[in-house]
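Every protein chain but one is kept in place in this view of the complex.
What follows is subunit A.
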Amino acid sequence: MKKLLNNWIVQVLLFLSLLGLTAYGSQMINDIIPPYLLMIAFFIGINLIMALGLNLITGVTGQLSLGHAAFMSIGAYSSAIATVNFDLPFLLGVLIGGLIASVFGVIIGFPTLRLTGDYLAISTLGFAEIVRVQFTNMKITNGAIGFLGIEGSTTFPIVMTIAVLMICLMVWLENSRNGRAMLAIREDEVASSAVGINTTLYKIQAFAIGAFCAGVGGALFAHTTTFIQPTDFGFQKSVDILSIVVLGGLGSIPGTIIGAIVLTAAPEILRPLSNYRMIVYGLLLVVIMIFRPYGLMGGVNLRQAVRRAMMFPKKKQAGREE
């Protein structure tokens, strides 16, 4: 069984069937659930895609970034310009959004070579503000008034398929040579250099991939809401995405998934509380962090837990055979 799973042809087949299943399943969900719930599901998917990117930068590689919304906005605006001004197909626009955000990820990745911790956080924050002000003043983005007339091309199956694609990418990366090097940088940067890890390369790589995810998320966002303005991508948005990663458990992919679901759905579920909604939401965050200081899935080794759960019935069976 294990050998079979290690065969790359089997892996590719599994991967493709997973994507197919996702597309099919989400189409079914799309047809069944009410539009209001569907909208929440849309945003869970989009937030998840962006949070996976930030998880790589902050959770895995340990580079605290407070500017994730900037990459999102770059993806949103450049994809919107691509599909509206240049009449490019939607999916190509999404790809362009991701790639341009990624280029900016590399650029903002450079300060990380000299800065760490709080200092890096401040500089990413500054970068995000610069980007936001730029979009407010540019003609092509229609400034503060906002970019109108984007087609609502994003569909639920597209969001879900891309989300699953990103999860697979992150799982694969986590178990790769590159992913381990990123984790080592978070653990101890000096020791990483000492064992021959090119810390520069992997930090920039993390920013490039992380920003790509945010850009793709932003592009999907723009083509969902059909209208975007610079205030959609302020500091609050960066904090929202960071909350998902921290609440889920820094560096944990399952944690990021659960974080995206909980934190996207919570404000909607709390909507009946009207004015008290954000207070309760804030309290919820505080309470979770008190009881699970390392995040919901922090410190949980999922693979070990699953293996343990699977071992148990096996032993029982062996006993029965005796």
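In this section, a residue touches a chain if its C-beta (ideal position, glycine included) is under 8 Å from a C-beta of that chain, and two chains touch if they have at least 3 such contacts; residues count from 1.
Note that in this section contacts and distances are computed from a predicted model.
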Protein that the absent chain corresponds to, by UniProt name, given "Branched-chain amino acid transport system ATP-binding protein", "Peptide ABC transporter", "Sulfite oxidase-like oxidoreductase" or "N-methylglutamate dehydrogenase subunit D": "Branched-chain amino acid transport system ATP-binding protein"
Full-complex contact with the absent chain, from A:A184, A:A208, A:V245 or A:L296: A:A184
Given A:Q11, A:N30, A:S193 or A:T226, the one touching the chain that is not displayed: A:S193
Touching residues on subunit A - with respect to the absent chain: 177, 180-181, 183-184, 187-188, 190-200
